[in-house]
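All protein chains but one are shown in place.
Labels for the chains are A, B and C, by order of writing; each one numbers its residues from 1.
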Amino acid sequence: MSSGNGAAMRETENHFDVVVVGGGIAGLQSALDLADQDYRVLVVEKQPSIGGRMISLSKVFPTLDCASCITTPKMSAAAHHSNITLMTYTTVDAIEPAGDNHRLTLTQMARYVDTSACIGCRQCEYVCPVEYPDPFEQGMGALRAISVPFANAIPQYAVLNPEYCIGCGACVRACASDAIRLDQQPKTLTVEAGAVVLATGFHLNSTSLKPQYNASRSKDIVSPLQVERLLAPHGPYGRVLRPSDGKIPDSVAFVLCAGSRDQSIGVPYCSRVCCMYSIKQAMLLSGALPTADITIYYMDIRAFGKGFEQFYQNAKAMGISFVKGKVARITPQPNGDLMARVEAIEEDGRVMENRHDLVVLAQGIVPELVSPERLGAAKEEDGFIRRPDPLRPAWTGREGIFVAGTAAGPKDIVDSIMEAGSAAMEASHYLTQKRATADANAPSLELEVIGAASE
Amino acid sequence: MAFEFEPKILVLATLACAYPGADAVGKAHLEYPSNVSILRVPSPALFPEDFFARAYARGIDGILIASCGSDCPYKGAYDKLAARIDRLVQRMKEGGLEIERMRLTAICTVCIKAFLKEVTQMDSRLRELGPVNRSAATEIWQASLRELQAGEIVQMARSAS
Amino acid sequence: MSEQKKSSNPKTESQKPRIGVYICRCGGNISDVVNTDALAGKVKQLGDVAACRVETFMCSDPGQATIVEDIQKQNLNRVVVASCSPFLHELTFRTVVQRGGLNPFLYEHVNIREQDSWAHKHDPVGATSKALRMINAAVGKLHHAEPLERIRMGNHRQTLVVGGGIAGLKTAAELAGKGVPVILVEQSSSLGGRVALLARTFPREDEGSVLAKKLIAQVTDHPLVRIFTRARIERVSGFIGNFDVKIAFEPKPDASASSDPQGAGHSANAAEVYASVGTIIVATGADPYKPARGEYGFGEQPAVVSLADFLRQLATLPNGNFIWNGKRVRNVGFLHCVGSRQVEGVNPPQADGKINDYCSRYCCTAILQQALTLKMRFPDVNVFDFYQDIRTYGGHEDYYTKSSAAGVVFLRYHAEEPPVVEPGENGSALKVRVKDYLTFGEEVEVPLDLLVLGVGLVAHDIPELIDLLKLPVGADRFLQEVHPKLRPVETAVNGVLLAGTAQAPMNIEETLSAAGAAAVKAAIPLSRDAVELDPFVAEVNAEKCNGCERCLTECAYTGALFKETVQVDGESAVKARVNPGLCFGCGACVAVCPTRAIDLKGWTLDQFDAMIDGLVEAVPVEG
Partner (left out) sequence: MPAKLTEAHRQALKLFREQHSDLDGTLKKYVADFRHERKQITEALRKGAGTVPELTRQTGLPVDQVLWHVTAMRKYGTVQEAGADGDYVKYEFIEQNGK
């Protein structure tokens, strides 16, 4: 076991005890649980900031804690941990065996900013003349071609998007610390790791998968991640408005299972979290829009986790209407209204036509990592990372490669955090076993038995 | 606008139970009067009687001790606290301070309703009672202190014998 | 054993207080109600406040950086942050203050969100005024603050695991594998818990006993694991790093323990075992809900069985016709949510007067797994499934899809109108009457030969352990974690962790993950030679102590307070002294000290007096 401060243990600059791929909540939790045991950990994150999906959520079920209040301390703890190194805006291209270790090929994308000089003052952003739809705000807000990605981003460095940069040089002139590097090129590097934790996360499948919902025909047929931003304290509009024309909605509908439980779109499984986040969003919307009607069209309400059922019952008591029914079609009207054609299963199967201002499609959770094989893992039929041993739920079946969170299947935050801890445990178990030489200082079992334990 | 008396209410809330209980009220976005101020405390068993009396003397109109009750994480602390409050209330009675200004109760981490009930009841009762009699409270404070310090003499006399 | 050093940071000790106050808008959560700018204006006028800033997210990196920078550039020596509940970020900001070069206990946290802006939404003026009072109180407290050092204590680098089911076994296997010695205590005579009794587990259709055996094999012969069966925890004292545990044993039954293959007879003749451990994992599991007599015919109708019994027996049945208790069975029903998702006024309360209003999570999948197995093995058997919601989450959906395709007939009831089980007619054992909302709320009568009750999980009854370890229990009777996302396997007792279904219903895979998460949290403090504890313990000012011993009488913790004789001016005097490792910090001693010689560090009476003065002195903010 390694002990003492990371610096003393550093074999080489590019060797780590563990590399965690993905800086979302699962990856960060794994990294912290390993670093707290004095392992040296590298976290590699594809986005310019760590925090993953969770940092963009408004509040989280069933406790309604603000998501950023739970995520930021973990992000901050990881960023300040003496045993953790963060590499953001970096992809992992390949993981291959290298003797007893793993060799990872990484590409550090060009940020066009020298991170050793940038102080996150945002002066470059203030002078940048080009704005584009902000991916963090799900396209609803604007981001400048050079900017700090979002308010609580870690690290707080600017990043330039070359697709929108016109090369005017205004940022170069504005930067007091001379941190802009327009000649920066992507950099490939390799690192070695004793073990790897894959925490590559998920994305949602497209709202356009089901043509009968006509998502491409109206901006008010939205994804749940858009609703998270609409509800977030720092959301794009500062309040809940429908994205087509800024109307304050008075009728919102949720269509559950809109991208899951359907073999025909390639997602036969249930995405596990849609029922609960829809209920949560419905509750938050009814707080933000006290006079609005809120309807949830569902097949089964899957409130299975700790405290979930009570949360669901509270939502019903709040007046959110739950309709067991199949939404056959959503038709945008010329005036912007959305007509939902619903077969209400519990009301004689009658077909209703309901008007809504905003319709949220609960899309399916699909793995972000398309080819786990490149990273030394295999995938299941459903595309998520395979875990062949029922007794080691964090193990990919490949020596020293573990998985945590939604990379291994859809799941909520609590379950992701649990798995992250479990992956950290299995990785530290593995590393201990690998260092076959017995630690002379390793503790041995001590106890006092009174009354002879022998047979 | 007529001057309306706004009582100053102090809640001493235990770290293990009542303080998170009060947090739960806010998380549920339920409201109570803003003249209620909450201080967290590991266990209110640490306060001698003169501490409470001093608070009244300084102008606190009512004190709600929101304890853990039977869930107290400290051995025997609740019983000691209860005995202390009994003595204090007796002294308040004798010294001319309304005993409704002191209330010992138990609030759990999810006792949202109980918390709201306790603080709103105290608020409305204190509005009826009006401001605390600070000179009476000062008398009680000094008397409590004297007794505590006298305990020293009793104790020393005992160990000498 | 303990070491306390007074910090000799010149910055914090000799100087006059220079206090920085930081007010968080919390992205509007606070500033939508509290007028943070007006508040800051007033705070700047408070005595010794040298800096006051308002930030959108105090906890964010730039927010934290502001504090660090101010401490260094403006020479601050005390810091207040007014933001959310201290349970979320007090530790965060103590660390920040430390990064700035200050002692982390020269920090006060003021809660102006949960206990202010959120609780006084319609009273912005009152909320702003209250925020000022609370900040003034914190400033007052900081005037009396002293730098404190965390207490460093020796660390017994081994773990006690309570419970020998798969959660306990998994934690033991992982910890031993990582080099942490484990003492595993199991109440019954065998390891493997409930899983060992399962014929088939989902989703991989493994045999439960095989899984359990594999885990058992990993621990039984491991040199770092010591297993005691038929054992229980009789006594626990101490604290993280230093729990002293006494293990006692049930009398040995007449039947030889060796007849029990998993009996791991290590404990055969031991009378008692003493051990010191650094961390404790509670993996006491859950029990299947046992229906009351007459609940859906249970105990009265022989054709009503619980899922657990059905599972066991189905595995042993030969193929061919489906014969149950000697009778051919043609119609089988499965009833969901027995003992779960109960409704006040509909379902009779449990022994403690509460209903089980939670979902038991595993049962929908377990039921459909059995329904499907039944349908596959005996295709001519009609299977009816009475449910509220089918909760086959994630990949378990496969069981639902396949059951539907195999012809399982689903009937959906509402919780308020549960099915009624009656004796059958015309040769069938039972009749189930149900309002089926899939056929528009029609009342349907289903004749059945067998009804399987999909029983939920209830917390295992461990009152003694709950008492011994001071474990927090939720309204659902399961053990309660500190926070489901921030600290999901930790309890309010530092060093005591939860693994598996003792905490909530879970399936096998989830239990194993939870066990891994608990194991890592048990391993972290044991990876170092010493543990560090919060310094909030009693301390005696020997100069003021007159040796009256009243505090000793008041203290409920053996060894926490003791007297010692010291030489003062050539004469011997009795003084009280605190053993910080054993002091729980309740402060009962403080209240009885006639000379105010004893105080709780970080919570002194002077500080409370100052806070009260701060509350009554502040002036309300206008507008």
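To be clear about the criterion, a contact is a pair of C-beta atoms (placed from the backbone, for glycine too) under 8 Å apart; a residue touches a chain by one contact, two chains touch by 3 or more.
None of these values were measured; they are calculated from a predicted model.
Touched by the hidden chain within the whole complex are the displayed chains A. Touching the chain that is not shown, out of A:D93, A:D245, A:D348 or A:E448: A:D245 (per the contact rule at the top). From the options A:L64, A:A117, A:L182 or A:M339, the residue with contact to the chain not on display is A:L182. The chain omitted from view is touched by exactly one of A:C165, A:M339 or A:L445, namely A:C165. Residue A:E131 is the one among A:D100, A:E131, A:D348 or A:E448 that touches the chain missing from this view. Interface residues of subunit A with the unshown chain, by the touch rule above, are 112, 126-127, 130-133, 140-142, 144, 162-167, 169-170, 172-176, 181-183, 219, 236-239, 241, 243-248, 250.
One rule holds for everything that comes next: only the chains that are shown with their structure count from here on.
Ranked by separation of Cα centres from subunit B, the top chain is A.
Centre-to-centre separation of subunit A and subunit B, using mean CA positions: 46 Å. Mean C-alpha positions place subunit B and subunit C at a centre distance of 30 Å. Touching two or more other chains at once are residues 63, 65 of subunit A. Touching two or more other chains at once is no residue of subunit C. For subunit A in complex with subunit C, the touching residues are 1, 3, 33, 36-38, 60, 63, 65-66, 68-70, 72-73, 75-76, 79-80, 120, 151-156, 232-234, 261, 263, 268-272, 300-310, 313, 324, 345-349, 382, 390-394, 409-411, 413-415, 417-426, 428-429, 432-433, 439, 442-455.
Put simply, subunit C touches subunit B in their complex at residues 85-87, 111, 113-123, 126-127, 129-130, 133-134, 137, 470, 472, 475, 492, 536, 546, 548-550, 554, 556-557, 584-588, 590-592, 594-595, 600, 603, 605, 608-609, 611-613, 615-616. For subunit C in complex with subunit A, the touching residues are 26-29, 56-57, 59-62, 64, 84, 88-89, 92, 95, 99, 156-158, 170, 174, 177-183, 201, 204, 206, 211, 214-215, 223-226, 265-276, 341, 357-359, 361, 364, 389-398, 401, 437-438, 440-441, 476, 478, 483-486, 488-489, 503-505, 508-510, 512-521, 523-524, 526-528.
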